[in-house]
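A single protein chain has been omitted; all remaining protein chains appear in their positions.
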Amino acid sequence: MAEKDADVQKIKELIEIMKENDLVKIDIRHGEDYVSLQRAQPQLLGTPMGPMLASAPGVPVMVAQTPAGGRATGQGKGEGLLEVRSPIVGTFYEAPSPDSQPYVEAGSHVDPQTVVCIIEAMKVMNEIKAEVSGTVVERTAANGQAVEYGQVLFRVRPD
Amino acid sequence: MAEKDADVQKIKELIEIMKENDLVKIDIRHGEDYVSLQRAQPQLLGTPMGPMLASAPGVPVMVAQTPAGGRATGQGKGEGLLEVRSPIVGTFYEAPSPDSQPYVEAGSHVDPQTVVCIIEAMKVMNEIKAEVSGTVVERTAANGQAVEYGQVLFRVRPD
Amino acid sequence: MLSRILVANRGEIALRIIRACHELGIETVAVYSEADRNAPYLRLADEAICIGPADCDQSYLNIPRIISAAEITNVDAIHPGYGFLAENTNFAEICRDCGIGFIGPTVEAMRLLGDKVEARKIAQKAKVPIVPGSEGVLANEAEAMKIANQIGYPVIIKAVAGGGGRGMRVVHNDVSLRAAFNAAKTEAEAAFGDGSVYLEKFIVEPRHVEVQVIADQEGNALHFFERDCSIQRRHQKMIEESPCPVLLEKDRQRLCEAALRVIKEAKYVNAGTVEFLLDKDNKFYFIEVNTRIQVEHPVTEMVTGHDLIKWQIRIASGEPLGMRQKDITHHGVAIECRINAEDPANNFSPNPGTITEYLAPGGPGVRVDTHAHQGWTVSPHYDSLIAKLIVHQKTRPEAIATMRRALEEFTIGPIKTTIPACLAILSHNLFVKGKIDTGFVERNF
Partner (left out) sequence: MLSRILVANRGEIALRIIRACHELGIETVAVYSEADRNAPYLRLADEAICIGPADCDQSYLNIPRIISAAEITNVDAIHPGYGFLAENTNFAEICRDCGIGFIGPTVEAMRLLGDKVEARKIAQKAKVPIVPGSEGVLANEAEAMKIANQIGYPVIIKAVAGGGGRGMRVVHNDVSLRAAFNAAKTEAEAAFGDGSVYLEKFIVEPRHVEVQVIADQEGNALHFFERDCSIQRRHQKMIEESPCPVLLEKDRQRLCEAALRVIKEAKYVNAGTVEFLLDKDNKFYFIEVNTRIQVEHPVTEMVTGHDLIKWQIRIASGEPLGMRQKDITHHGVAIECRINAEDPANNFSPNPGTITEYLAPGGPGVRVDTHAHQGWTVSPHYDSLIAKLIVHQKTRPEAIATMRRALEEFTIGPIKTTIPACLAILSHNLFVKGKIDTGFVERNF
């Protein structure tokens, strides 16, 4: 029983690791014990450009490959950090005006209602709120940079 | 008994995990115990014709989908039978002439050198030998029938 | 020439526009919703930008997000494709106000022709026959009945703001008119937020024939002959061909010239389609103008050898057409089948899902326009078109033979598609004879 549950639990964990790291196969041997997991070879979807295309002249590349969620924040990769993502497409500004101090910096504490930046879209300055509580660890967009929907703007260590 | 049920339960769980996570293979060894599960790679190859094609008017079908080996005989599907396969393309005859008795019938004993039939190709009558020893269980080609390379002609129960 | 274009669309038409830009040496910016994140055609654009979640209202139909994407990527112009914002006058106006080119007609022409009553007036000014009917919005049931009796039953009631069959009713006598008038108004109000309806003579078993036109900014307008789009199911086109198999050359001439008169009267610019009904005596009646590129534009490309998307871009760049009507000729016969992810056995309901089997036809005379591939997931969020299969041959019987073999080759599974339905139509005796009209599919299948 316990052993069985342990197996299943372990396999689930391994699968998470495989997914996160895009592994297709894991083999583990502990003396007599042996576990091997194999996932389907990744399809074309989501794989980076093939080397043929990459080496061909004149082939375009995508900008901002960062995976996007909705406005919702989520777990940073294995670091326990939260992400503040752009809810719209536009230009990122860290401060209300060029002369002002940034809304937040690394070390600033934010709560869900804290304005963390402005994103300009169609001449409208949209104040973006943190929607999470914690301490800003890093800003991942540059001042004046174009950001797409779902792009990570800040990482926040939760309280 | 109980152990067996637990196994089945575990396997079911593992299969669910495989499906959910798109795994194609799991191997687990616990000392003497060993479990290996493998799912088909999702591929076009080898899949039967789609229903669309099958239902479309005027769509051709393949004859003789039987998998063929070389002249070598092999295990029949889970029945422990050997197969005598056609080494060439041609017309199958069970007897040396229309008036003769068949070379072999169900129940005949054959050895590797026994002639079991004739296959006519380009007006040449090719005597086909059993290449295995055993008792003929069934003939799978009809007299006068066109046979392709690798087609099963007889099934033989080994001695 | 424009140097950088944002493609405000998705799927096969986004890919089609990216291809044309690529061949013209123009940079492209693709926009995508989260549902289309993995679409391979995005890699063919010079830049790709996520504009929102799968829901169209928050992505492909969201004007501020698209304009904002255009601004941050510094494009000269936006190509709207078809559907989504392609016929949205408001969007075209915002583009203009923001100093971004809109690859399509002027705001004024879109507004004028988007109103079907106004469009009929334009046609009348251009001396192009229209279906007899009310000269505008019907005030009430009594007026409807009066006009119906003047022009004679059967008549059809249509929504002014309509499309796709909604708000339409065919009536054969005074009794049914009474019920239909109010039903159509209510449906139009619900569907379009505008309950205005008008009334026309109902043409029995008409063909749907449309003329492709392109006009440049200097006022030159040329036609690229006609398409016959009579194979429809519930007003949705399924199969289109060019030329129309029953038109004599002199009728074709008259039809195409009529289309040009409408376009010139409307001071139209860029690519557009003038739609007509063709009755059993080959008399044509103007219906409306589609102020955009159409799904079925490839059949015109195949018979004329002209790339219509490239023309749209050249015209939007300010280039003149630079050729004469006689320079545009048509050769052979082209047919297009729309391959939709729909289940014909289940009343053509959309059939989204992941394609695990995919084999496209090829060889001589075959063109495939698609963004689909093995592993592509057809999203329930968008329309069900997954591929356009186009063939071109010297004669109609040869084109039908090529289309049949191409459809038989085309393997898409496990999702259900319209391939078997198209094959059944292509094999139908009356289709082969060219004896089709807009009711053909509903009567025979």
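Lettered A, B and C in written order, each chain numbered from 1.
The rule is simple: contacts are C-beta pairs under 8 Å (C-beta built on N, C-alpha and C of every residue); 3 or more make two chains touch, one makes a residue touch a chain.
Just so you know, these numbers come straight off a predicted model, no measurement behind them.
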Touching the absent chain when the full complex is considered, from C:R10, C:H79, C:R227 or C:R367: C:R367
Subunit C residues touching the omitted chain (full complex): 15-16, 19, 22-25, 40, 44, 298, 301-302, 305, 307, 331-332, 358-360, 362-370, 373-375, 394, 398, 401-402, 405, 408-409, 411
Sites on subunit B contacted by the missing partner chain, in the whole complex: 43-46, 49, 53, 60-64, 67-68, 70, 88-91, 121-122, 124, 146-151
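The working rule: only the chains that are shown with their structure count from here on.
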Top-ranked pair of chains - ranking by C-beta pairs in contact: A-C
Approximate Å spacing (C-alpha centroids) for the pair subunit A, subunit B: 51
Touching two or more other chains - residues of subunit C: 374
Touching two or more other chains - residue numbers and ranges from subunit B: 42
